[in-house]
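This report concerns only the one structure given below.
One protein chain omitted, others in place.
Coming up: chain A.
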Amino acid sequence: MSNPFLTATAVPGHGIIHLALLPPSTPRLKTTSYQYPLKLISPAPVRTENEPYHLVHTVYLLTYGGGLVAGDTIDLTVILEPTTRLILLTQGSTKLFKSPGPHVLSKQCTTMNVAPDSALCYLPDPVQPFEHSCFEQSQTYNITMPSADRQRTGSLCVLDWVCNGRQANGENWSFYRYGSRNEIYLTLPEGKRKLLLRDNVLLDQSDAHGSIVSRMHDLAVFGTLILFGPLFHSLGQLFMAEFKALPRIGGRKWDSGSESEDDEVDAAIVRRAGRHREESAHGVLC
């Protein structure tokens, strides 16, 4: 039985989100505990139209002041029980305020356990490192392999992105250090695990290979989108198809002007063509 009282050994920045399953099929937020500077807000769960059997919980991750001051440490644990659905969001970019020196690091460490048939959608706003900030974060996802044949693995949709700072103030990748690590482990019920994905980016001003700006080649934002599991399979397929359909670099468009003749273009193609035009007009990667 869980203790209804606040434990006295609370550690700053620690948080736990435990989405439990009330048999037979009602998910319930069993625990949402947090300590300054972390704050968690959970609105009432909703049902979606295409999956009416599943109650989807949402939790907002907040930090006081909208970001992390040098030396802040956040340690969040998320536990999803089988068949539960959780969306984690933020209410704006996570600001990283300046640090007195490269030796004072702020950290964010998140561990998420994803049970079979459950799904996690973690779509935060971008991290915004200010000038002279110093930050490292690590996200570890443990995906439990299904033991019974009827079960499917959990699903994961995770975005991790960072921008170049406050552009209006002339900041352009001008922090001391930014590190972000995403790891996905497949775990067996008996505790053994194997690494499926490690995406570890480290940008440090003191690495002697020129400034970070020169290494970013005019990019203003950089991110990783991770899609895993049966629930996001079709979304993953969509992305792969869109990448395949990107215009060839240095190719000639011999069939220009054919759009008006062809009446049977479907909506997806029109949308894609519009996006390509917009991308080339704004000079995205070309």
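We adopt the following convention: a residue touches a chain if its C-beta (ideal position, glycine included) is under 8 Å from a C-beta of that chain, and two chains touch if they have at least 3 such contacts; residues count from 1.
Note that in this section contacts and distances are computed from a predicted model.
**Q** Determine which name in "Urease accessory protein UreF", "NADH-ubiquinone oxidoreductase chain 5", "Glycogen [starch] synthase" or "Rad51-like C-terminal domain-containing protein" the UniProt entry assigns to the undisplayed chain of the complex.
**A** "Urease accessory protein UreF"
**Q** With respect to the chain omitted from the figure, which of A:Thr26, A:Asn169 or A:Ser214 is a touching residue?
**A** A:Ser214
**Q** In the whole complex, not just what's shown, which of A:Met145, A:Leu159 or A:Ala273 touches the removed chain?
**A** Within the whole complex, the residue contacting the unshown chain is A:Met145.
**Q** Touching the left-out chain: which of A:Arg198, A:His233 or A:Arg275?
**A** Touches the omitted chain: A:Arg198.
**Q** If the hidden chain were put back, which residues of chain A would touch it?
**A** Counting only chain A, the missing chain is touched by 145, 179, 181, 184, 186, 188, 194-204, 207-210, 214-217, 219, 222, 224, 246-252, 285-286.
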